[in-house]
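Worksheet for the structure shown next.
Of the protein chains in this complex, all but one are displayed in their positions.
Right, chain A next:
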Amino acid sequence: MCLSQSVMNYFPEEVLEHVFDFVTSHRDRNAVSLVCKSWYNVEKFSREKVFIGNCYAVNPERLIARFPRLRSLSLKGKPHFADFNLMPHDWGGHVYPWIEAMSKSRINLEELRLKRMVVSDESLELLAKSFPNFKSLVLVTCEGYTTDGLAAIASNCKFLRELDLQENEVDDRKGHWLSCFPESCTSLVSLNFSCLKGEVNVAALERLVARCRNLRSLRLNHAVPLEVLQKILVHAPQLNDLGTGSFTHDPNSETYVKLKNAMKNCHSIRSFSGFLDVNGRCLPAVYPICASLTALNLSYAPGIFSNELAKLIRHCKKIERLWILDTIGDKGLGVVANTCKELQELRVFPSDPYGVGNAAVTEEGLVAISAGCPKLNSILYFCQQMTNAALITVAKNCPNFIRFRLCTLNPIVPDAATNQPLDEGFGAIVQSCKGLTRLSVSGLLTDQVFLYIGMYAERLEMLSIAFAGDSDKGMLYVLNGCKKLKKLEIRDSPFGNMALLSDMGKYETMRSLWMSSCQVTLGACKTLAEKMPRLNVEIISENEGGAGEGEASLDDRDRVEKMYLYRTLVGPRTDAPDFVRTL
């Protein structure tokens, strides 16, 4: 009505801005900017954190024009299946253009979080020199840089709070990057270099830890021995999150005793990881902190025997997140089920991925966990075998799953008890877990499982399919049924052109679709690309280095080996290598 409209018109922008400060999630802020022009503008100039799920969906120029006051940027590059050797090297995902553009526009960048991107030393150097208030660099599964780039960051970022390198591929030049933190640097809150392969200057490390009184999170690499860990803990008993390097020593030594005492003093440690090289007999040093741990990652430590693991876990009653290897066995999982009543997320990784029947967990472990841990909502489970009955029981026990990822070591193994496909089990999961947002299926699966997924997985955003389904119908069920689907990745499944082309508009509602070793042909991809100009449909050839015979000889009727399509506002990318063809 007229009165309220005029009231809104006089609502000062400063007040709006203040209100919007409380709106923090990206999705909510996006919604806010759609309300009206005035709100769009206020939101635009007050937005400080931007998340871009696919770096090729927009470009740096548009980002800067849209959010000129940007301070924190999160970018993701390669698609998820790139983690598993399915994407050729050099496909793309370079961060340099983004850093360059922000540098030129004098963006006051403080935080940069990258996932699956290629980061060069040049980009790190430019980053370090362009943004005087830069505080936080988080690189997850990135590659392309060396320790020289880290040295540039350490030397130049005066207010650096966070340097977090998770599972990166770094060329370790064994330089003294750690010594490049100036003596004046006392601002570090979080330092994670666990993925680095080389030695570090431990004296410099100790001094750094000693002077950064606000340090809360420290994850060391394997080159840092137990003696040094002990000294570090004496300097930093205030740590919340600790990743050990090497954890092996003579348990009868004085060093070990000192370590035990140092650990006892660390009352604030809530998250523990590492054990990159471990002697099981040193584990008792850790027991004092176990009682207050909420997160524990033992998935890098195959050398711990199942009974030692069980002993350790019995101390960890408050664990909410547990990452572990399948060496724990079904029995060990039983111990987890009895002890860890607060457990929310469990990941069980394979210790022997190509071994023959050495994997030690089966459906029994999963059922035990589901029965014992009522708060369980996220699982990644690599197992030797599974049954529908077990999955159905799990579905009944745990209706709260938001992430359910099951990976059978044999990708098409049927139900171990009945030899049926595992359709029914997964069907029960999607029917019971109404909040499911991420699902990975494996085992022998027919189109039926996709019918269930389409019917019941209403909130599903990400689905990973491998070696499953019988016909186009399977994919159709999913595309038609899952309204909230954002990312679909399929490999080695018999879905073809009919499924691909049945609802082309759907792909504009999604972030991306990956299909490899499926039945789609070049002709169909061309049709799709022609009809949908706002999608980039990339055909990725096997052969690196040159548009080889592979591409030229592809006929429209030929199957495409790898196709990656994604919605974009900026058309085909300009940095695509030879073996990537955007249709």
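Going forward, a residue touches a chain if its C-beta (ideal position, glycine included) is under 8 Å from a C-beta of that chain, and two chains touch if they have at least 3 such contacts; residues count from 1.
By our rule, contacts and distances are computed from a predicted model.
Enquirer: I notice the complex is incomplete. Of the names "Proteasome subunit beta", "Large ribosomal subunit protein mL43", "NADPH:adrenodoxin oxidoreductase, mitochondrial" or "Auxin-responsive protein", which is the UniProt protein name for the chain that's not shown?
Expert: Per the UniProt record, the undisplayed chain of the complex is "Auxin-responsive protein".
Enquirer: Which one, A:20, A:300 or A:404, makes contact with the chain that was left out?
Expert: Among A:20, A:300 or A:404, only A:300 touches the chain that is not shown.
Enquirer: Looking at A:70, A:112 or A:223, which makes contact with the chain not pictured?
Expert: Residue touching the absent chain, from the options given: A:223.
Enquirer: Any idea which of A:197, A:267, A:375 or A:534 touches the chain not displayed?
Expert: Spelled out, the listed residue whose C-beta touches the missing chain is A:197.
Enquirer: Out of A:276, A:309, A:366 or A:485, which is the one that touches the chain we can't see?
Expert: That would be A:276, which touches the missing chain.
Enquirer: From the list A:491, A:567 or A:581, which touches the chain that is not on show?
Expert: In the complete complex, the chain left out is touched by residue A:491.
Enquirer: For the chain left off this view, which of A:155, A:217 or A:431 is in contact with it?
Expert: Of the candidates A:155, A:217 or A:431, A:431 is in touch with the missing chain.
Enquirer: Touching the missing chain, which residues of chain A?
Expert: 81-89, 91, 116, 141-143, 167-169, 194-197, 199, 201-202, 221-225, 228, 246, 276-278, 299-300, 302-303, 325, 349-355, 382, 387-389, 392-393, 396, 407, 409-412, 414-415, 417-421, 424, 427-428, 431, 440, 444, 446-448, 451-452, 455, 464, 466-467, 470-471, 473, 491-492, 494, 517, 519, 542, 544
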